[in-house]
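Let's turn to chain A:
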Amino acid sequence: MKRKPFAITLDPGSSLANHTGTWRTLRPEYVDNLPPCNDACPAGENIQGWLYLAESGEYEAAWRRLTDDNPLPAVMGRVCYHPCETACNRAKLDSAVGINSVERFLGDEALRLGWKFRAPVESSGKNVLVVGAGPSGLSAAYHLARLGHRVTIREAGPLAGGMMRFGIPKYRMPRNILDAEIARILALGITLLTNARVDNKLEAMRDGSFDAAFLAVGAHVARRAYIPAGSAARVLDAVSVLKGMEGEEPAKLGRRVIVYGGGNTAVDVARTAKRLGATEAIIVYRRTREKMPAHDSEVEEALQEGILIKWLSTIRKANDRSITIEKMTLDEKGQAQPTGEVEELAADSLVLALGQDVDLSLLEGVPGLEVVDGVVKVGADMMTGHAGIFAGGDMVPAERTVTVAVGHGKQAARHIDAWLRGRRHVPASRHELATFERLNTWYYSDAPKSVAPVLDMLRRQSTFEEVVGGLDESTARYEARRCLSCGNCFECDNCYGVCPDNAIVKLGPGQRYQINLDYCKGCGLCEAECPCGAIRMVPEEI
Partner candidate 1 sequence: MFQIRIHGRGGQGVVTAAELLSIAAFREGRHAQAFPSFGSERTGAPVVAFCRIADEKIRNREPVVAPDAVIIQDPTLLHQVDVFGGMVPDAYILINTSRGFDALGLRDFVSGFDANHRSTVPATEIAIRHVGKPLPNAALLGAFAAVTGLLGIDSVAAAIREKFAERIAEPNVAAAREAFEFMHEKREALARAEAG
Partner candidate 2 sequence: MTDQPIKFYQTGTFTVGNRLLSPEQRSVQSNMRRTNSLNSGHRACQGCGEALGARYAIDAAMEATERRLIAANATGCLEVFSTPYPETSWQIPWIHSLFGNAAAVGTGIAAALRVRGQTDVRVIAQGGDGGTTDIGFACLSGMFERNDDVLYICYDNGGYMNTGVQRSSATPPAARTSTTMPVGKGTGSAFGMGKFVPAIAMAHEIPYVATATVADLRGLEAKIRRAMEFRGARYVHILVPCPLGWGHASEQTIRIARLARETGLFPEFEAESGNVTGVTRIRRQLPVEEYLRPQHRFAHLFRDPPRADLIAQIQALADRNICRYGLLARQEAER
């Protein structure tokens, strides 16, 4: 270029010599924040992580990412009350991402295509006893097995599944799905002993020479309440009714069924009764709908199916062909108070769904172990007062849902593993929560939640076919793509595009970006235009 005229002609791109980074007072930084869905998942799933894979149709990868935390996606996709969706930031935009239905799709896809879990790398040579083959026990067994331990499950019942089988009706939890997912867990080499109730914990430990144990016995004992009843009155408890559905002989409830209680079990029983041919299924609950512990979606489905609910009512006595209920009223403290006003309801049977307790008899004589109002006390590491004995699920103080139970199983497994190896398991510290305010939602295309197909009413009332269907592939992918990727870069190239100084370096697929501080003037456009709030501006120290 020497021959070119001086100064008035310049060589291309030579301004690289001018490092405008020195102008900067604020510096952009990439961050990874905790998405509210992950934050809210009792099973500690990396929901955003597997949605990201599902978005591009990498379903097996997504499923594997999912099952790193939860071995029962097909079950979860049906029975989980998905707090993740309640927390989802997208709800503030249009409607929450249908995480649960995508999870179910992945679960079903895995069963359809027969994806298997990868077997553990090497054996630790340790034996662990898991008591109870419910969600919590199965989850713990799964994780322990994958960590290389030999696991034996002892289940009192005839079949594995616990509450998933004996507490949740078919129309919500088809048994073939349940069986398949349990089988896939056991295929990891786990020994399952059914009808093998543990009467004495310590003996059991000794017999099997187990190095540690995880107690995950479900709450199968129905709570009773004294209700004066006529000699011919037919009074049953919800647990045995639902259990009976798994036997050859379903309980005889008659044509007019009253269910007493306000939990999910009450609703399950009422809906079951309807399907068993009851013309009238009435739930009697002493408080209001707002106070009702049963999950709203289930109450909704029940009402759709013609279940009646008597709010603010208690049962005084059960007569031969009827029951007497008393109207209640809420006092200023919101407590239900009797009014003395009574009413007769015709009834062929009364089912009590007043909650369940765990049978803790197996723990008698175990030193150091502490029981407070019906549940076992455990530490942060889920170990009971007795070294080597851990507990979870219905046995410990917590919300009693399948998902919580699965979560307990995972945590316990990690602590047990650490304990067996003479270490302590320290859960990873949680990132700052990714809030809606940090998002730039302009960049997301408008996309309302997709609706899962629903079984038509007639068959809902007459059969035990599954009520809610699954999403087809394209819909599931679409639903996954509604994810906003809150707080974590999804490589949308916005920062790379909007930088007026080309100071963002794109590192390539999966590699994210780098900021070239030689040229970044700190204008903040990258932060302002980052859709998912994965960039923050920090002051330059001078």
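We take it that a residue touches a chain if its C-beta (ideal position, glycine included) is under 8 Å from a C-beta of that chain, and two chains touch if they have at least 3 such contacts; residues count from 1.
How were these candidates chosen? In short, all candidates are chains of the complex that A comes from, given by their letters.
Only a predicted model underlies this, so the values are computations on that prediction, with no experimental measurement involved.
Student: If you apply the contact cut-off given up top, which option from 1 or 2 ends up touching chain A in the complex?
Tutor: The answer is candidate 2.
Student: Within the complex, which stretch of chain A touches candidate 2?
Tutor: 7, 10-20, 23, 55-56, 442-445, 447, 450-451, 453-456, 469, 471-472, 474-475, 478, 481, 490-494, 496-498, 500-503, 506, 508-509, 516, 518-519, 521-525, 527-529, 531
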